[in-house]
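One structure is given here, and the rest of the page talks about it.
Excluded from the complex is one protein chain; the other protein chains are retained at their positions.
Then we have chain A:
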Amino acid sequence: MDIKKTPKKLNVKEKYRLMTRDLAWEPSYRDEKEIYPYVDYEGIKVHDWSKWEDPFRLTMDAYWKYQAEKERKYYAIIDAHAQNNGHLNVTDARYLTAIKLFLQSISPGEYASHRGFARVGREFAGVGPQVACQMQSIDEIRHAQTQVHAMSNYNKFYNGFKDFANQRDRIWYTSVARSFFDDAMSAGPFEFLIAIGFSFEYVLTNLLFVPFMSGAAYNGDMATCTFGFSAQSDEARHMTLGLECIKFMLEQDPDNIPIVQKWIDKWFWRGCRLLTLVAAMMDYMLPKRVMSWREAWNIYGVENGNALFRDLARYGIKPPMHWDDVEKSIDHTSHQIMLGLYQWKFGTAFHSWTPTASDIEWLKEKYPTTFEKYYLPRWEYAIAQKENGGEYNNFGLPKLCQTCQLPCLFTEPDDPTQLAHRETEYEGEKYHFCSDGCQHVFEQEPEKYVQAWLPMPSMMQEPLKGDLAAWMEWASLEPTASGEYANSEDKANFEKWRKQVSTD
């Protein structure tokens, strides 16, 4: 009788090798330089691509299996959400402002990441990073799609969701995120991975996703919450890719260390500037709050950041250059940004409002040293104008920072009563900046940032020539989606429909 012998199963490492590393080949009739023309010009020296380690060891076949299961789960919940009028389960329609901001600025960033990873996956010369980048590229387009699908349901009922693709390119505050991702995508392959894979995915992603997803959950938005969890299950792999890339560069050659340091300095600062929008969302836009921006920063920024930079110090890497400035700004930025968004609310594709009495109490408690002293008086001024039948608007156009593209509305790190303005002259033109950090980024690569597309100057140029109404139409800024929340169609409709549902 034959004894059935079970063949020894391949171990994970062996299987991974067969399904990834073994897919590569040595080129025979073209040389490596022709095939991978972009791996050298950033100055990163690589001696041995095989030293790239892939701690995740996910093979393509397993990847499809996992992702398909995630999609199945996800769309079951989205369908249920749509069929049961899930949009009426959110706390109140103010919550929509948070997800409008997210859809307009962050979701297109997922799509940009998808394109970026597809590109660098082709440009890297080692099969390990090629496979990892390919997977992340597919992840990112999945994230973009699931986010658009989750929010398309809101688009059936509310204003401001209808044109996210054009809005991403044309609105002034979305250009902040746009310029961040465009900057990364137009950099070399290694810098792209430091920008997105390391700074964004590792250092800053928890600050973005954890508050946003908990905010969605707290405020009853199961659809958004679910895309968050679905996306987060990919994040561990993304973070690993970013970390592996940085280790690889630092270990390959000591000459890489100063280059990597420069990128860390740049992308940490750029990321923190981008996240000021999230800060405003957390402190001002969620009807039910999760935690303050300061609390989130202490956990995800300071604690995790310190642990990481302690370890990176072993390679001779120093904490990011403008870390102290970020720390000093944390108790201020959300208030400064929200006051900005509120005074320019005629030009935002979401509604805003002045804080209520209970909001004010909460802000005082969370920001005991700054809110009452510096920002409450300005809110009180706006509230008083409303009470007298007026509206607090600023119809002047803000001066934008040439690097981060936010209005120059931040204060000096050591003096919250002084606006921070910096300028640099380059080839006879003056360029303006919101901070030392942004000025520093510009001065490292002026020839790149002088080409930046800035929404305010473009409005003054051909063909709009300062025609505000024409510009608003071009940027899909419909009047029903802008302005004070209390007077909005969204608020009226939400309340009407909710009443209908609860009396049924």
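Quick note on the criterion: a contact is a pair of C-beta atoms (placed from the backbone, for glycine too) under 8 Å apart; a residue touches a chain by one contact, two chains touch by 3 or more; residues count from 1.
Assume contacts and distances are computed from a predicted model.
A single chain of the complex does not appear, and UniProt lists its protein name as "Phenol hydroxylase", one of "Ion-translocating oxidoreductase complex subunit D", "Cytochrome c oxidase subunit 1", "Monosaccharide ABC transporter ATP-binding protein, CUT2 family" or "Phenol hydroxylase".
Touching the missing chain, out of A:Ala76, A:Ala307, A:Ala470 or A:Val501, is residue A:Ala307.
Only one of A:Gly316, A:Pro368 or A:Gly390 touches the absent chain when the whole complex is considered: A:Gly316.
Only one residue from A:Pro27, A:Pro254, A:Gly390 or A:Pro479 touches the chain missing from this view: A:Pro254. Remark: the residues of chain A touching the chain excluded from display are 6, 8-13, 55, 239-240, 243, 247, 251, 254, 303-304, 306-308, 310-316.
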